[in-house]
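Complex shown without one protein chain; remaining protein chains in place.
On to chain A.
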Amino acid sequence: ESGLPSSPLTLRIVAECPVTKARVCDLILPHCTVNTPVFMPVGTQGTLKGITVDQLEDLGCQICLGNTYHLGMRPGPDLIEKANDLHGFMNWKRNLLTDSGGFQMVSLVELSEVTEEGVKFKSPYDGKEILLSPEKSISIQNSLGSDIMMQLDDVVSSTVTGPRVEEAMHRSVRWLDRCIAANKNPHKQNLFAIIQGGLNSKLRKACLDEMTKRDVPGFAIGGLSGGEEKDDFWRMVTLSTDHLPREKPRYLMGVGYAVDLVVCVALGCDMFDCVFPTRTARFGSALVPWGSLQVKQKQYAKDFQPIDPDCQCPTCKRHSRAYLHALFKSDTAAMHHVTIHNISYQLTLMRSVRQSIMEGRFPEFIQSFMKRMFPSRDQYPSWTVDALASVNITLQ
């Protein structure tokens, strides 16, 4: 157990897999306990795409994400403070995690310029020049009042190589210190560091060595899930978890595909987030244990079973693929039905993973999970075979 009684974060390790690096924890945060491994749905603009907070709670969600860049623009930190922070504004009574805004700054915005000061960019709403510095990011996140805040990191695409990667890694360490210093609410809000270093083991190790010297309540593994080769991806994940403290949570950013989640839990990660499940739902793509199902496709027009006959979500308990297929032509509620299903799928998957680790059968779970997901053994992606082999799982 880590953290002082007055700490806004306490991690209790409930079980550890004797075969892999997986663990089950209870992450005690200001608004409620979060059971890990956990998938965190993303509610970018203070809302989870058509789902009410009650529906989200009923699905068992204990923590979700808000986005500092978007919310910092609209409606802005001052208004949210007036509304009793982001929890009050959205009326979400459980935990919130906000990212720093760094990723959006680079991925969404043209003509952004990174200097030691921060990231300079032009606002898409009024064209004004804005500087997002570590201090500014933390200030906004303090106003948002999230339970977990992310440091502002110097974000570099995982496909970039060369000296820029090293520069960004060192700068991220310096920015971490500035973020720690700027945090007005260390007793209510947890600031997580983000390990960088790209796909370079040496740089990543250096970053791990430096950042773990800082007394932060948790660590994120960043700079991945950006289009790099999966072979490189998993090696960086496992390198990171090898050198992160056992008694602090490990958050792998931007990962949400079912296969990736299961493998990365085996590699020692506790927390995950991704827009994919909720975004793909709006296009009629339903996540299922054997992959995905495109409900809008003609083949489902006369398919009268639910998306997944074994699924207990509200959508599957009442509606058929055929009805949803037709509803996509008439009303937006079709999207909401699939969104609810997809969130349910993700959260249920994590609950099953957790249960199997606690019952000492995670290796068996992995075997049957992979079997269900892929038509045959030779279709298993080679990176999953390698990654799982590295934690003593030989896929059958």
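By definition in this document, a residue touches a chain if its C-beta (ideal position, glycine included) is under 8 Å from a C-beta of that chain, and two chains touch if they have at least 3 such contacts; residues count from 1.
We take it that contacts and distances are computed from a predicted model.
*Asks:* According to UniProt, what is the chain that's been left out of this complex called? Choose from "Queuine tRNA-ribosyltransferase accessory subunit 2", "Hemoglobin subunit beta", "Phosphatidylinositol-glycan biosynthesis class X protein" or "Vacuolar protein sorting-associated protein 45".
*Replies:* Matching "Queuine tRNA-ribosyltransferase accessory subunit 2", "Hemoglobin subunit beta", "Phosphatidylinositol-glycan biosynthesis class X protein" or "Vacuolar protein sorting-associated protein 45" to the record, the invisible chain is "Queuine tRNA-ribosyltransferase accessory subunit 2".
*Asks:* Looking at the full complex, which residue from A:A181, A:A301 or A:A389 touches the chain that isn't shown here?
*Replies:* A:A301
*Asks:* Would you indicate which residue among A:V14, A:I28 or A:A83 is in contact with the undisplayed chain?
*Replies:* Of these options, the touching residue for the absent chain is A:A83.
*Asks:* Could you tell which one of A:R74, A:R174, A:H187 or A:R372 touches the chain left off the display?
*Replies:* A:R74
*Asks:* What residue numbers in chain A mark contact with the hidden partner chain?
*Replies:* 45-55, 58, 70, 74-75, 79, 82-83, 89-91, 301-302, 304, 314-315, 318-320, 322-323, 326-327, 329-337, 340
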